[in-house]
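Every protein chain except one is present and positioned as in the full complex.
Moving on to chain A:
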Amino acid sequence: MPNTEFSPSIDSRPTYAGLSSQGAAPAIMVADAAGAAALIDLATADASVMDHAHVILVAKAPDMAARLTDLGPKALHEAPDFEAATPLVSQLLDSAKMGTQLYLAGSEGLMGHVSALATTAGMPLEAIQMEHRGSIARRMQCVHCKGITEDVTTDPFTCSHCGLTLFVRDHFSRRLGVFQGVCVDAETPGVVPETVEIRA
């Protein structure tokens, strides 16, 4: 399954150009189970991309971990979820030198979260490549209570923190790595549009 194509939207909505090898430069690669396939495609196109790469697989997927190890990265790290992966990614970013490339693949939530960590560490956006694979579920921040709801697949949805019914916007915060959700019935309490599946 190739890089997902999303419908054109406002400038704020991130787009993902897909991964292309920058050669045997120092690299940090972060992928979930679906994104791992993009790393395999990347290494198939240019095996040298793995020579100085730290690969972090954010998934419980031993078979995928084995396939990534076969690509011969400098190191493969496994983490069951975001929270477990964050200290490791942050430590790699903080000790990285200028010229290090960041390759992200998988869900928008994963890519948004890690690219936000990377820009906080001072990494310029051009050093970050992303390829969307797998679920189109979004990581949404409630603009009212600031709580983040993971894996949102419907619009509107209920904020998992404050319970407001939120409209799924394409407005994206690069600083936080999340889309913004806004109360859908603020003007007319209780009048909520029909719930639909989010589309690409």
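FYI, a residue touches a chain if its C-beta (ideal position, glycine included) is under 8 Å from a C-beta of that chain, and two chains touch if they have at least 3 such contacts; residues count from 1.
Just so we're on the same page, contacts and distances are computed from a predicted model.
*Asks:* What name does the UniProt record list for the absent chain among "ABC transporter ATP-binding protein", "Ferredoxin-NADP reductase", "RNA polymerase sigma factor" or "Putative HTH-type transcriptional regulator YugG"?
*Replies:* "Ferredoxin-NADP reductase"
*Asks:* Which of these touches the unseen chain: A:Q22, A:S48, A:S135 or A:S173?
*Replies:* A:Q22
*Asks:* So one chain is hidden, and I want to know which residue out of A:L19, A:A38 or A:L93 touches that hidden chain in the complete assembly.
*Replies:* A:L93
*Asks:* Touching the absent chain in the whole complex: find that residue among A:P2, A:P62, A:P80 or A:G122.
*Replies:* A:G122
*Asks:* Just the residue numbers, please: which parts of chain A touch the chain that's not shown?
*Replies:* Output for chain A: 22, 25, 93-94, 96-101, 119, 121-127.
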